[in-house]
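Other chains dropped; remaining ones untouched in position.
Labels run A, B, C and D following the written order; every chain starts at residue 1.
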């Protein structure tokens, strides 16, 4: 009877890449069968919560926000020390040592190049452009319960001297200046894509990886890092506490940050590598936060954010999303 | 047999347009040569139909969906028919509470059901099994079956059943040979609705489906997580085509009309 | 069937009851209990009895607005489904068998296509750049592009489209058993086509309309996909609210409370109107 | 011992007493008809025997065992329902074959018996029709065939011939009689046709408002009705006032001057006299009978029906259409009858 390990992560193109290129070598090497449980980050967390005490899943890869939450809720087990972790940028390591970043994307602005050209609009350059009234009902922003949404609010707050610890200016901006431009607060990548494809939206707050995937379909999408700086969004892996396949799970997380896998994820999912030993050719770098570009990114203090998250959510749904 | 008047036909045409409009749009988009949804499309290409073949897991999921829908709707109708007869025929204490219980799955957001089932199944060890999937689908589609059978069960002339009994038929035979054919229109439409809803259910199934048995809608849902491309529309168009072919075959073999409305209708 | 009338209903509904008690009641009770648990962003779900979730939902007018919208949408969708679905069922029923087969297919076929794909079609039609808006602009019917996307009207239209086939099927099942001579009798007494319809046919198919309405109403009130896609996040309904609490904030106790309130409201409305209608039309419910 | 016995059988629908304390015993092989005005409880009685209406009280015994302990499908009855209750979803042949199937009759025999029975009711060509596509009378015959084909020990027939023309009805009546004679079927027939009841039955049960008025042989009930209701219900009759006087040793009834001897035990004084219309003749002798004037004259095929105005009131007279000339409307006539044609009751006695 072959061992089966359950790995939960995003569906879609990421799943395709992982199933095709990442899982087979690992299975061959460790003699284990990996079942891919697809779902977005919050689905995965919900599944963990539902099966608490009787966990089926062994390893997860989710956005860093939910990853912090997973750690906080005690779903993640300790990572066993391994050599490969030495090559990983310290910034993506969790203080708790219960999770580790496996990829990096940037939150910035995406726009429809063709539409901008038709309207003879210059390309956006700053977070402040979100307030420009010419984008009335043409802007899409993910909502606050989505990591990009958190980033957007923090960026808006930062424009007026705020930040994680002083979010008020962010909410004010969304309520009064950005809000009227917003066509929809849309968390689903699919629907975001669709709104762009049918021409209703021309500009959005979004991730570099998503923008790359969209651009790869041939759609004239363009990603810009705002001049105030993009925001770093990590993708993190953790092993599940109480996993029956802990040995394989540990090995899998180590495998995920190994150079060969990092390279694959950069190519197919647009994840900036977290392993310092990985080098990308200029062509491969396109659309990926890497090197200098990555250094300009601003990191979010999730401990602060998660502390206030409940209040923010409430304010958001009542004041902004109405 | 009287005919529909001009007004009725105009109404009918409008109704059909309303029903078909989004479907036609979806089908039209399926033939786009572009990599994204666009309408009107500039060219014509079968690219996205060929693309389906690159995803064998869709075909597998399609097969699983068919099985799941067929099994769960059949079991659901099997449970619903006697229950509907009880509700339609008898006045007994608890009748309304029972009806409400049977209908409750319609009224709970499916995400709640999904998580509740996931918790429940992982406690009784059914987590991730096909059986669990079937059980949960029986629950969500049973209300459809029940309501439609119920609508057909009211007003049946019981003397026809009495005639069968007087000729020596026991309860079961009477049911099978007389009552069931009489309520057949309701049973068939109930089954069809149950099937369709099981086939189309995604919000709940996302939680209970296991990686190895996943339904087509769940696969599609996950596929379009980060990107809606015309593959969704080409799969939908293929589904429409398949449904149409299946229905035409059924029509030729049995007569759709008879299947839905019973043979007794002139 | 003439088995003991006291025992018969129990025997008949027994199997379904068993399945439901085993499989619905358990999760339902679990969910109900869950709604009384505590929750925190960092501590997760804590099995301590509290009524704070209920308190929160009941005292915050934000939830009232959402429940109000949910019911409003569901009512509109149900009403429109009755208004267009019942005549359509009747028209279908009067068609020759071949055409009836074809159009039954037309009506039911779309149900087989994923809600997501169907709603996608609407999205293509609805937006300010969509076909409807463009067609109306070209025709000069409107001056500004109209945008049904992210509006309540858009949600109502799309939901009606998704749900009206249920009404048509339910009503057709009931139409089957009408005695055509009764219709003729009414006509011979001088009733116009419309009067025959209103006075003779409609009352007799009330069970079908009721069944259709119950299904449509319940589904509209608990629909998730269509309001989420067409309505977006600003037009929240109870189901999307519960979805958020369950999947985004992971505050299940609050989500459970919302779901229980939705369930309670729907059961009350449906059972209430069911009873009202069964009483009002007692004769046809035999 | 009686074969079927109904003992104080009662059925109340809500407040309405449909059948009240009905007592009836039926011998094996007997042919009984239930007669009575519309709504008097005939169908209800039949349905209670068949087991489809639960009696409010009372019981029914078949060969000494309580029938209500037996499930309806085990009672082995052949029933024709007043509304036919055909299976709408199967053909005529399948309708008729149903009971045989239930009895496990092999296919070949089944088909043959179905064919035979359909021939019997004159529906040979229509075996493959659906009931809805048939005329009313044809449907009724299918219902009859369905009950007959199983050759039941007891036949319960609820107006089985009401939609058939006279010709066919008579043929069917003959068939029923033949079957009953040859197979020994115990038959209970509900009919509104008194001629039918009289022609077929060993005994008739006359019901009124849920109660039995009389159970008797047909001619007996006709000749000696137990009540005014029965007399009136079983064929038309004339009721007039008269008085009985005793003249010497004889009693004489004086009906508006028309005097007839009557038996000595007749009450004297004012009486009501009942005379059946078929007993009244037209006479020429001006000394005889009473005078009248033809008010209307209705041709009814085998006979003529007259309404005659007399000083006793309007009388009805029936005359066989035997070719003799009959009076015209407006003609003056004299009516007479014999002393044996009278039924005399003291006034206020009934």
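Heads up, the rule we're going with is that a contact is a pair of C-beta atoms (placed from the backbone, for glycine too) under 8 Å apart; a residue touches a chain by one contact, two chains touch by 3 or more.
Keep in mind the model is a prediction, meaning the values are calculated, not measured.
Stoichiometry of the whole complex?
Taking all copies into account, the full complex has the composition A x1, B x1, C x1, D x2.
Convention: only the chains that are shown with their structure count from here on.
What is the set of chains touching both chain A and chain C?
Shared contacts of chain A and chain C: B.
Centre to centre, using CA atoms, which chain is the farthest one from chain C?
Comparing chain centres, D lies farthest from chain C.
Could you quickly compare B-D and B-C and let me know which has more C-beta contacts?
Looking at contacts between chains, B-C has the larger number.
Determine the centre-to-centre distance between chain B and chain C, using the mean Cα coordinates as centres, and give it in whole Å.
Computed from C-alpha means, the inter-chain centre distance equals 15 Å.
Roughly how far is chain A from chain B, centre to centre by C-alpha average, rounded to an integer in Å?
So the centroids are 37 Å from each other.
Check each residue of chain A and list the ones that touch at least two other chains.
Residues 43, 46, 191, 194, 198 of chain A touch two or more partner chains.
Could you pull out the residues of chain D that touch at least 2 other chains?
51-52, 71-72
Enumerate the contact residues on chain D facing chain B in the complex.
47, 50-52, 71-79, 81, 83, 85-90, 98-99, 102-103, 130, 132-133, 146-147, 150
Name, in rising order, each residue of chain C that touches chain B in their complex.
Touching chain B from chain C are residues 1-3, 5-6, 8-17, 19-20, 23-28, 30-31, 84, 87-88, 91-92, 94-98, 100-101, 103-122, 124-125, 131, 161, 164-166, 169-170, 172-174, 176-177, 193, 204, 207-208, 210-212, 214-215, 218-219, 221-222, 224-225, 238-239, 242-243, 246-247, 252, 255-256, 259, 262-263, 266-267, 270-271, 274-275, 284-286.
Touching residues of chain B toward chain C in the complex: what are they?
1-5, 8-9, 11-12, 15-16, 18-26, 29, 37, 39, 78-80, 82-83, 85-90, 92, 95-96, 98-113, 115-117, 119-120, 135-136, 138-139, 142-144, 146-148, 150-152, 154-156, 161, 165, 171, 174-175, 179, 185-186, 189-190, 192-193, 196, 199-200, 202-203, 216-217, 220-221, 224, 228, 232-233, 235-236, 239-240, 243-244, 247, 251, 255-258, 260-262, 265
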